[in-house]
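Not every chain is included here, but those present sit where they belong.
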Amino acid sequence: KDIMNFLEVENSKQKVQMSIHQFTNMCFKQCITNATNPELSAGEEQCLNNCVNRFLDTNIRIVKGLQNIQ
Amino acid sequence: QISQELAIANATELVNKVTENCFETCMKTPYAEGNDSCVDSCLAKYMRSWNSISRAYIQRIQQSPDKNA
């Protein structure tokens, strides 16, 4: 039972990690246009934050919409 | 159980693809505001596209069974 528990926790941690990889890849492309400065500007940071939140909004709305169709 | 697992895999793939496409269509950088009505409309349009493409693909497979991809 402990092993199952351990696997489950690892599995959900891994899913969160993989989502962060996906979001960073997607939002970096959208929000970061030049890399001459290694710091994030306030505008870039805000864009990254909005990007994740709007993506999750979209995802939630789609899941609800598909549940209503069924 | 296998059919059920495949159904889940299909549903997951659908959710992921619709989310990606409707995020791209409905949300614009710097992404300040949400746009639920666009997402709803986009989902409906995506499902219609899915149906339209299914028909076209299945019609094509049936015409030439050796030619499907």
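Going by the order they are written in, the chains are A and B; count residues from 1 in each one.
Operating definition for what follows: contacts are C-beta pairs under 8 Å (C-beta built on N, C-alpha and C of every residue); 3 or more make two chains touch, one makes a residue touch a chain.
The model shown is predicted, which means the values in this text are computed figures rather than measured ones.
Formula of protein chain copies in the complete complex, based on this structure file: A x3, B x3.
Rule of thumb we're sticking to: only the chains that are shown with their structure count from here on.
The geometric centre of chain A is 20 Å away from that of chain B, both derived from CA atoms. Residues of chain A that touch chain B in their complex: 30-31, 43, 46-47, 50-51, 53-55, 57-59, 61-63, 65-66, 69. Note for the complex: chain B touches chain A at residues 11, 14-15, 18-19, 22-23, 26-27, 29-32, 34, 36, 39-40, 43, 47.
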